[in-house]
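A protein chain is absent from this complex, but the other protein chains hold their places.
Going by the order they are written in, the chains are A and B; count residues from 1 in each one.
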Amino acid sequence: MTQKKADQPQTESSLQAAVVLEKPESQLKEMWESLCEDKAAITGLIVIGFLALLAIFGPLIMPYDPNLSDMTKSFIQPNAEHWFGTDQLGRDIFSRIIAGTRISLTVGLSAVALSLTVGVVLGSVAGYQGGKTDTIIMRFMDMMLAIPSILLAIAFMAALGKGIDKAVIAIGLVSIPEYARIVRGCILSVKENDYVQAARVIGNKNSRIIFKHILPNVLSSIVVRATLGISTAVLDTAALGFLGLGVQPPAAEWGDMLGRARGFIFTAPYTLVFPGIAITLTVLAFNLLGDGLRDALDPKSRKN
Amino acid sequence: MFKYIVKRILMLIPVLLGVSVIVFLIMRVFSPDPAPIVLGQHATVEAANAWRAANGLDAPLYIQFFNFIKGAVTGDLGTSYYTKTPVTQEIFSRFPATIELAIAAIIFASLFGIIIGVISAVKKNSFFDHAGMVLALIGVSMPIFWLGILLIILFAGVWHILPSGGRIDPLLQPMAASGFYLFDTLAIGDTEAFVDVLRHLILPALALGMYSMAIITRMTRSSMLETLNQDYIRTARAKGVSEGKVITHHALRNAMIPVTTVIGLQLGSLLGGAVLTETVFSWPGIGNYTVECILKSDFPVVQGVVLLIACIFVLINLVVDVVYAFIDPRIKFSKKEG
Partner (left out) sequence: MLLEVNHLKTKFQLKHGTVNAVDDISFSLNKGEILAIVGESGSGKSVTSLSVMGLVQEPGRVTEGEILFKGEDLLKKSKSEMQAIRGDQISMIFQEPMTSLNPVYRIKDQIMESIMTHMKLSKKEAWERAVHMLDIVGIPSPAERAKDYPHQMSGGMRQRVMTAMALSCRPELLIADEPTTALDVTIQAQILDLLYHMREKFNMAVLLITHDLGVVSEAADRVIVMYCGKIVEEADVKTLFEETMHPYTLGLLRSIPRLEDESSEPLYMIKGMVPNPLKMPSGCAFSDRCDRCMDCCREKMPALVERDGHKVRCFLYGTETEEAENHE
């Protein structure tokens, strides 16, 4: 009684071959194609595009100078002239929120760029080298992860002082371990693949193997993580600002605006509503895009 | 199992040592000199030097670090630069407030997260599912402190039904027995105070727990969806088990395995989120206090707190792993074998 599955095994192995042969570029292309079908992700992308335009061309459309205070005009309720009202110093909140777009996106993107670069390098080295190097790097990452990131960021800010550049460093540094972990995990799983082994056998240099063969393959997971990472970075920026540790006044940063208006929570609640909406909207957009990218990457979760 | 736990606790030591190094580096090497901050800008050079000597800051860095570690091992974390009280005492007087808040938040987050997640998975693509997912998405996108502010504006400012901050009406303050007010007020049978504590707890717990609830909801939903597609669910149905029991007894039990990990991780991250929540709600806990101390360069306190939080964080991870092995028999077995 011999089992006969005429075509099944054949299909399976040819499938496997197809997966191995598939080029990373086509993987990204496929990801993009299935992303285009995802309405939520496209919404996120549109909002991000809109925010990016605001960040770049904001100064052209701001009705007022965001930092110009005029005490005679403090606490004006939202009206036709001041759409979102004015704050305690008589500054136009609408203009300040537009100005804040640039700060938030700059800090968010730069912080992710920083942690991404350092994290990818550390994670690649740890994953590819293995052994002692791996242990040392990953133990250090574990230690950083054992401290709540917001606390660590606060401590960095206290040490470095206020400023956009310092916020980038503080927020960027604390999320390095996450990227290092992801990259290391991906590399460990990709490392044993045949084509990487083959590259090693024909005598490619280690750095060349990492950049030519392994990184393109972990690229998609990093893209997903980085997109979601921007939303975390925007939240962290706002949190630091809220605690009074973010930007130098009078710079208009959304979290900082919330922190300074806190005292007027009952007298002028509208001053606290709009900056919060701006933060939530930005974070939401990146989350939508990030979720969409993840689903596009993983057909299994797409079905759900 | 026991061996495994001991091994994990031993592994805690290098992690804590490393955490100490990181904090020490940030606070004492990169931070500005605390003397002028503590003594004021106009302090004389002599006074500043004398203050540094008195607080052991004149010694070389490695001696300072060694002293700190020596103290930490013996349970002495130094004294606050400002209040001169031992750091341990400062921490433990505030810690129960934070723990009470974190526990309330995680209970709220787990309870609602799991319920919403399960219903969303079972009624996939229904209105409830879509609403739940939108809620979860907003939950992960809202800054904790802004949510706190909104809650205060609505519940305290507009509707006047809940207090805007603090832990308890000062007039009802119980004699600090354990520092856990819910427990303390209940122990002495003071219902009025107990209700007041609860009322103060609701908004901060909601604000702090919302993010975790969103994460747990998403995790529960996807885990349930995956479990409901498993062959053993079909087997259970084929046995004639009722649909309700299939979901609670067969699917949920399996789906909870990854969810447990997420809940554990969230409990750890709540300690970080507490920093912001406590600030918004003037909650007299450790987070609020730590921010204050970081801003005032009160090194000993900051070091103590961060060390303690790291310790708790690592312990939570250990507990999660143990619980994990407990609810997933496959893991226990492989340990026994290995």
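Definition applied: a residue touches a chain if its C-beta (ideal position, glycine included) is under 8 Å from a C-beta of that chain, and two chains touch if they have at least 3 such contacts.
These numbers were taken from a predicted model, which means no experiment stands behind them.
When the whole complex is considered, the residue among B:30, B:66, B:92 or B:232 that touches the unshown chain is B:232.
Considering the whole complex, the residue from B:76, B:292 or B:328 that touches the absent chain is B:328.
Interface note: of B:103, B:138 or B:241, the residue touching the hidden chain in the full complex is B:241.
Residues of subunit B that touch the chain left out of view are 230-232, 234-243, 250, 253-254, 257, 327-330, 333.
Convention: only the chains that are shown with their structure count from here on.
Our note on geometry: subunit A versus subunit B, Cα centroid distance of 23 Å, whole angstroms.
For subunit B in complex with subunit A, the touching residues are 14-16, 18-19, 21-23, 26-27, 30-32, 124, 137-138, 140-146, 149-150, 152-153, 156-157, 164, 222, 225-226, 268-269, 271-273, 275-276, 279-280, 290-291, 294-295, 297, 302, 306, 309-310, 313-314. Residue ranges of subunit A in contact with subunit B, taken from their complex: 139-140, 142-144, 146-152, 154-156, 158-161, 231, 235, 238-239, 242-245, 255, 258, 262, 265-266, 269, 272-273, 275-276, 279-280, 283-284, 287-288, 291, 301, 304.
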